[in-house]
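The complex appears here minus one protein chain, its other protein chains still in place.
Entry: chain A
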Amino acid sequence: MATAASLSFDPGHRDVVHDVQFDYYGKKVATASSDRMVKIFEVVGNEQRLVADLAGHEGPVWQVSWAHPKFGNLLASCSFDQRVMVWKEVSEGNWQVLYQSPPGLHTASINSVTFAPQECGLCLAAASSDGSISILSYDGQTGTWTTEKIAGAHSLGCLAVSWAPAFHAGAMVQPSGAPLQPSRSLVSCGCDNSVKVWSFSEAHGKWAQQGGDLSGHTNWVRDVAWAPNMGMPRSTIASASEDGKVMIWSQAPGGAGWEPKLLKDFGCPAYRVSWSVSGGLLAVSDSNNEVSLWKEAVDGTWEQINQ
C-alpha cells in the first residue's frame, strides 16, 4: 500500500465549512461555508491557490456540486437561504451567477444539491427542509430552466439527495447491442429516518417512488450516496445516520427489494458517505471528525482500508 500524500490548508472561510468537492478532473476544489461564501481553489501538485470567491448566498451554504465539463465550468450551491445558485466561470477566475432558483421553490433551507449524470443533460436535484425535492433542468431549446417537484418526499425535512447512474446496473453487460436510453432515478433521505428511491417515469411524465421506504435507521438519515456502476449487475446505495449507523443497500437487477447491510455502527452521528469515482471505495465521515475508507471484501463484508 502506497503512503498517502497529504496536503492540508485553511480555506480562509470565516466560519465552519460544510462541503468540499473536487471538480471532474480533480484540479479544482470548491468549498461551502456558513460564512455564506463559496470558494474555488486550484490544486496543482502539492499547492492550492484561491482563484475565486463566490458571494451571493444570504445564509450558510450547505453543499456544492460540479457539473460535467461538457456543460462548461458550472458549480451549483445550495443554502439555508432557500436558494440554489448555479455559477459559471465565464473566463478564468471570473465567475458569474448563471441561475438562481425562483423564490418560493422551497420554503425552508435547501440542504443538498447534486448535478445529474451528464447523460441526463444539464439537470440537478435539490433537497429541502420543507420536505420536498426539486429537479431543475436546463432546456437547451428555450434556454430556460424547468422545475419538477417531488412534494412531501420526506415531510419532516429532506437532508440529502443523490443520483443513480444514468444507466442501470447490469445494463452494461446485457448482450443486446441497442443503444441505451439514460434514465433518471435518485435516492433521498431525511428526518423521517428513511431512505427513498425515486424514478422519473417517461410514460407518466412524473416522478414516483420506487418500491417502499428503505427503513432501518432509527434517527435522521444525514446523507445518502448512490454508487457508480462498477460493472456489476447490482445497484448499491450507502446511507449515514444520526443514529451512528452506516448502511449499505443493494438491489439485484430487476429485484424488487433493497437488501440492507450494516457497514458499521460508529457510535456517534455519521454525517457523510461518498463513493469513489469508479465506485469501489466508500468514505464515511463521522462526528468525531474521522474519515474512514471502506471496501467490500471477497466474502461480501466491508473492511476498513485506512488505519
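Things to note:
To be clear about the criterion, a residue touches a chain if its C-beta (ideal position, glycine included) is under 8 Å from a C-beta of that chain, and two chains touch if they have at least 3 such contacts; residues count from 1.
Everything that follows uses one rule, which is that contacts and distances are computed from a predicted model.
With the options "Exosome complex component RRP40", "Trafficking protein particle complex subunit 8", "Glucosamine-6-phosphate isomerase" or "Protein transport protein SEC31" in hand, the undepicted chain maps to the protein name "Protein transport protein SEC31" (source: UniProt). Among A:P102, A:G255 or A:G280, only A:G280 touches the chain that is left out of the view. Listed residues A:W62, A:W163, A:W226 or A:W258: the one in touch with the omitted chain is A:W62. Residues of chain A in contact with the chain left out of this view: 1-27, 29, 31, 33-35, 43-45, 47-49, 58-60, 62, 69-74, 80-82, 88-92, 94, 96, 98, 103, 106-109, 111, 122, 129-131, 138, 140-144, 152, 155-157, 172-173, 175, 177, 191-194, 213, 215, 217-220, 222-223, 230-232, 242-243, 271-272, 274-278, 280-281, 283-287, 289, 291, 293, 295-298, 305-306.
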